[in-house]
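Just below is one structure, and these are the notes that go with it.
All protein chains of the complex are present and in place, except for one that has been dropped.
Every chain is named by a letter (A, B and C) in the order it is written, and numbering of its residues begins at 1.
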Amino acid sequence: MIRLLLQGDCWLILPVILPLLGALLSFLLKKQPRLPGVLGALVTFFASAALAWKLVSHGGGRYYLGGWQPPLGISLRADGPAVLMVLMTAVTGLAVSVYAGGYFQSRINKRGEEQRHLAQERSFWPLWLLLWAALNGMFLSADIFNMYVTLELVALSSVGLTALSGKPASQVAAMRYLLVSLLGSLSFLLGVAFLYKVHGSLDLLAIGAALSLAPAVVMAMVLISVGLMLKTALFPFHFWLPPAHANALAPVSAILSGLVINGAWYLFFRFWQGVLPLVGEGAATLLAVLGGVAIVWGAYQAFCQQRLKMLVAYSTVAQIGYLFIIFPLMEMGPEQGAAAVFYFVISHSCAKAAMFLAAGTLFLQVGHDRISDLDGVRQVLPKTTFAFALGGLSLMGLPPTGGFIAKYMYLSQAVSQERWWLVAVIVAGSCLAAVYICRAVAHILSPRLVAVAGPVVVAASMEWSALALALVAMLLGFVGPLVLHLIEVAG
Amino acid sequence: MIWHDWLLVMILLSSLGPGLIIFSLAESSRASRTTLNIFGAVTKMVLVLVMILGIYRGHSFAVHFTILPGLELVLRADPLSALFVTLSSILWLFTTLYAIAYLEDSPNRSHFFGYFSLCVTVTIGIALAGNLLTFLFFFEMLTLSTYPLVVHRGTAEAMAAGKVYLVYTLAGGILLFIGVVWLHAMAGPVDFSRPGLLTPLVAGHGTTLKIIFYLLLAGVGVKAALFPLHGWLPRAMVAPAPVSALLHAVAVVKAGAFGIIRIVLDVYGLDTARTLGLLLPLMLLSSITIMYGSVRALSQDNLKRRLAFSTVSQVSYIALGISIGSPLAIMGGMVHLVHQGLMKITLFFCAGNIAETLGIHDISRMNGVGRRLPVTMAAFTLAAMGMIGLPPMAGFVSKWYLGLGALAQGQGWIVWVLVLSSLLNGAYFLPILYGAWFKEQEGEWPADSGTVGSLESHWMLIVPPVITAVVSLLVGLLANSSLSPLAWVRFIVRTGYGL
Amino acid sequence: MMSHIVLNEQLQLLLLSLVPGLPLVMSCALLVKPLQGIGMRLAPWSALPALGAALLLDPGINLEVTWFFMGGRMGVDLLGQRFLLLAALVWMLSAFFGRSYLRSDPRRTSFFFFYLISMAFNFGLILAQDMLGFYLFFGLMSFSAYGLIVHTQSREARQAGKIYIVLVMVGEVLLFSGMLLMASRLPDLELTTIAATSPECVSLILLFLGFAIKAGALPMHVWLPLAHPVAPVPASAVLSGVMIKAGLLGWLRFLPVGPEMAQSGWGTIFVVMGILAAFYGVLIGLMQQEAKTVLAYSSISQMGIMTMLVGCGLLSPAFWPQVNNAVSIYALHHGLAKAALFLGVGLVVAEGGRRSVSWMMGLLLLPSLALAGLPFSSGAIAKFTVKEVVHGLPMPWSEALGLFMPLSALATMLLLCHFLKIVNGAFPRKTSISTGMLRPLLVLLAAVGGLLWFWPQLPTYAEHGADRDLLWQGLWPVLLGWGIMVVFWTWWPAGIKSSTVPAGDLLWLVYNPHDKRDGLFGKIDTQEGKGEKGIFRRIGMWMDVLEAGRGLEKKLMRWGVVGGCYLMLCLYLIFVILKI
Partner (left out) sequence: MIFSPGHVYGLTGLLLFIVGLAGLILCAQLLRKILAVNIMASGVFLFLVTIAHGNGVLIDPVPHAMVLTGIVVSVSSTAVALALAGRVQDMAHCRDLLKKKARGEG
């Protein structure tokens, strides 16, 4: 068995199977869902790390589930970007899991509604681990129909998680989220159908190799693109995101903003990576324009928000824009462009998750998240506020954070290709991010002594996990060569 | 030898480590916080001393760290960085001592000293930066580590000032960022040890190089408070006195000025900058700043505000010296980096004493302070005289070399700028001295916290300004000795730039 | 000066460094409470090394101090020796005088602190043998003297101090820029190098004006009549007797002498300015009603003569050594006499009594007549040396200046008669005379009367001193002046009204020195609110824009809009991909 593990490429399946097992266990152990949940997260983390190590040392690989070959069998494929995403999910996911343990414990301890919180936790762990499994499946998927399935799995479990808080606003948001993602995934599926009609294959690489501009293919590309844009919440399809992300439970917000968005975007990127040489400048420019508008509009809306979590959610809308402005830059330098955008994704994931976790901690401690009334909270929760600020720094793209490196790569691409309007967009995005983040941070870190709710009610693990994630975001400012090395590993 | 390479990192860690520990200390653990602070400061000074000896003996210190392929963080100690490092680490020690006494009973001290250490770490990083990227890296971090200090009081005014500070410095940071990236895209990694890097590009990309220069200049110019970009500095004086001292003398403004030196001398190189015609605009700009700051200082009644405008004016001497570009002028500018630091920190310490001990913030209420706080005012007087540029104070030495350098370069009008600036400095400093020494006290002091034994105030509030004042006298009085900053600057200009 | 005691070089250097060093150390002692008593007692003696150096050191000895300031040299040359002698004597005796004079002043420690540091810097400036050293001590002395002027803290003192400090500041920067311009053309900053350099117009103007402020040359003299009367008597004595000579010394040290200078108009300017000042000082002085103000104007007038002398030297470079000689002798004479007069006034005003009027008037008469050039007084010797220079000048000048000399003596006599009358009418009603004050005055008088007789140049005068012509030349202005004043007093016993021209004359044209405001530049903003209000208004406008944005975001949330976007985007993508 062990020899099998070491030899074969079944490492690939572990990041999908293990969280699924965890989900099952935590679903079955209704009394103690947390233990299998956290354990599952831990094991998945190690499995993902092992996969990454294996990839770096032995190169990428393929795995056919149960030995079934395509087209009917499910095949998994590991290359640099996929494993990087798996690894990112593992890091963020582990931190979120640790956080969630403390979060639910604190909530259960805190108020009278013990049963409701217990029930929430019981649903949380299976849903979350299922989501994790689906995400990993999506990243490692080699064929596009599996992508659809995992996309749906991700969507369904996220909707479940969103609705978990039980607040009216979250129900409405979850409903809208569900409808939008159904629209998106059905568009995707129709696109897949078109592709299959033309190519008779579901393998992404095979399709990419034989791509032409036949009408059916164009139709497929359009449907897939728009469907995934919907799911990625690119402007103008961002409308469902802020309410869903802001009204969910704290760990859920982090998961949604830090991981789920990236999942849909990853598929989009994978498709366009192949398509880009074909379609020419116009489409890429369109994407970049939408991205640019998203950056400005999201930042602007974030600045208008009165609530901390809404602010962070809108900041996600803005940051999504960065994921799309890379496309024009990739025409001239595909490798550098990919490196930049993946760097951006991972640092954004860690930073954003840290910020949402921190915001959740503040919410739990203070009882609200009105920005203007958060003065002096630093004295109660120094680590959490620091984590929030650090995450903010990464979003602003200031050193020493991963965000800085990513912005640096973006800018140097834009400058060396002399796309000045993109330079302007990137810079404006940084400035605007600085504006809205500083607005929040100025209150949170304010030295004013305001009596914010007395004793600390949040668990230590909540504070530490957010801080750890923020520190990872910072650390990403220093491990550039490692990350880039990982990205460059071919499939 | 391995310790060579780690020395620079250790210099950074000597303040970073204590800073991080202090963050986690409880508010009440005063003794351990003080011990850590002083331990860090002293360790740093010892390490810096080792470094300087090394440099003097011709060792080279450098640490490379790759953050991306082709992008390196480089820490390198050259004579110029040694100058700035020494200044910062010495003044940091005094500022820390001063701050310990100044903030004796105020809240949030752990927080304060944590950021304080962070701030000096970053400043040292700026000083030791071996390439433009590293410089940018630390330069941006400086903004972030100083902001909490600026708003430390938490009042509405402080928050507003903090906002202005952030807006200015972040915007400047972005411009610098663009400039750095652009330059990197054109010329590859810009290492400070290879000044001729841009020369081959002059022919083909002259205009681009010019634009990049102005971007970089705007970026560092914000922190150096060059004329249209100076708006944050007078507002930031709402911060506690040690912070003002730090901002004006050790870290922020100095980092900006240091950046100008680096950009002109090490990135572009004098010849390239001259060929591109970049020096004259800088010269004009700094001259205007010198005048403007002084004129504005005249009409300020708040002591710290007046000092802030004075900084606006004085720091531009550094840029002026560099932009003139003759060896003597560069010496004058560089040495003013040290001189201005010493004098201005003294002034802010004294202003802090006056505010802390007597509750006086306005110059119009300072009549007769000289008799209540003779030692403080004596230090203030020395520093103010130096600012005016009277011999034998430090300020004179800088001015003299600036003037000589300007004349050597055929820029005689600079002399009139210096003259006018001296007059204006006299016009806003002398009335303060006069009121404090020769006028009678009017009414009670607003909040006299009383004498401490036979001393006029807490000893830790008195000793730092006295020492810095005496040092600022000595560096002028003994300017020609081989241990003075002037001698070191001469060494820099000769060995570092071969001028 | 012939040194009878021969010191070895080490001792000489030690003495040299003690000259400015000892007063500085003493002044520091005054700052420390426990040492104040001793410090006050020993303060006057700290000028002793200077006196010793003036008398004992070999001219030409140098102390090289490379580490000090910008690197410099201290030393004694012939010119410096005479100035040092003057400075040492006046500072020391005035200090003795002051110790008694300020006996009951509670702030005398502060006075002596400023007194000692001014003294130290004054010595330093005389000893300095390089440009920056001179400038350094010059500036320091000027600023420390401020403490002496405003010592009484009266409103007049403050006003005078204000004028003084402004002019000092201006002088500082004038000198700074002048020296800078000069230094940029020099290989090193030694005084000897400077003398050999060729003149450059701008730097000459700057240096001329910079030193003119200190020397009280027209029209920069305005601070003198304001500052001298308000300072305590010993301070006035050193200000008028010694410190204004620093400006003169500056000219002598920094003006390049040579044929080029002779051809430029500089000599003429100096001569004309000197002559003007000599008469102008007297004219305005005659209208003053306060003794010390009159003395201040007399100083202006006397400095005019010295200015004229410098001009002579510039006119004919060959005469420069003689001019140096004459100027230093004249300066020595005037310094001693003027200090004696000031101290005398102090003695009379502070301690005088009816009974002793006559002999105390006698004390004042001697230096007065010496200033007017009474034969066999120091004045006579000084004027004799001056005349020797004047005679040697080329034709038009020797004629004109030959005419000028007796006229100026007459004018001086008129002014001093006026002075004596004022003093005579101003005796208060006290009886005791403090020997502490009397003794230094007597020593000073002895110096005025006798010191110059021991001068090496004396033989020339001694040869001719008893000549009828010379005697008569010295005597007639004195007698005539006396006569004119007697006539004048008989006809107009009330004198000229004091309000005709107030002290500070020309200054009134541009500035009212009795202005009550203390600030130099009028009003000071206590708050700057305007700019910030503007910012707030702009923020308000932003808020409106933000509201509009929120409305738009709500519209974007509608399903219809989303569907529209979906379709549009699909279509657009198709177009773009197919590159239609």
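Methods note: a residue touches a chain if its C-beta (ideal position, glycine included) is under 8 Å from a C-beta of that chain, and two chains touch if they have at least 3 such contacts.
Keep in mind that this is a model prediction, so the values were computed, not measured.
*Asks:* Of the chains you can see, which ones touch the chain that is left out?
*Replies:* A, C
*Asks:* Touching the hidden chain in the complete assembly: which of A:38, A:51 or A:159 does that?
*Replies:* The single option touching the absent chain is A:159.
*Asks:* Using the document's definition of touch, tell me which of A:202, A:256, A:339 or A:393 contacts the absent chain.
*Replies:* Of all options in A:202, A:256, A:339 or A:393, contact with the hidden chain holds for A:202.
*Asks:* Which of A:10, A:149, A:213 or A:428 sits in contact with the chain that's absent?
*Replies:* The missing chain is touched by A:149.
*Asks:* Among A:52, A:133 or A:178, which one is in touch with the chain left out?
*Replies:* In the full complex, the listed residue that touches the missing chain is A:178.
*Asks:* Touching the missing chain, which residues of chain C?
*Replies:* Missing-chain contacts on chain C: residues 559-560, 562-563, 566.
*Asks:* Even though one chain is hidden, which residues of chain A still touch it in the full complex?
*Replies:* 71-72, 145, 148-149, 152, 155-156, 159-160, 163, 168, 171-172, 174-175, 178-179, 182-183, 186, 189-190, 192-193, 196-197, 200, 202
Basically, only the chains that are shown with their structure count from here on.
*Asks:* Centroid of chain A to centroid of chain C, CA atoms only: how many Å?
*Replies:* That gives a centre separation of 79 Å.
*Asks:* State, to the nearest whole Å, the distance from the C-alpha centre of chain B to the C-alpha centre of chain C.
*Replies:* 37
*Asks:* Residue numbers in chain C touching 2 or more other chains?
*Replies:* none
*Asks:* Please output the residues of chain C touching chain B within their complex, sorted ascending.
*Replies:* Spelled out, the residues of chain C in touch with chain B are 66-72, 132, 135-136, 139-140, 143, 150, 153, 158, 161-162, 165, 169-170, 172-174, 176-177, 180-181, 183-184, 518-521, 524-528.
*Asks:* Help me check something: in the complex, which residues belonging to chain B touch chain C?
*Replies:* 298-301, 362-364, 385, 388-392, 397, 399-400, 403-404, 407-408, 412, 415-416, 418-420, 422-423, 426-427, 430-431, 434-435, 438-440, 476-482
*Asks:* Which stretch or stretches of chain A touch chain C in the complex?
*Replies:* These residues of chain A touch chain C: 180, 183, 213, 218-219, 221-223, 225-226, 229-230, 236-239, 279-280, 282-283, 286, 300-301, 303-304.
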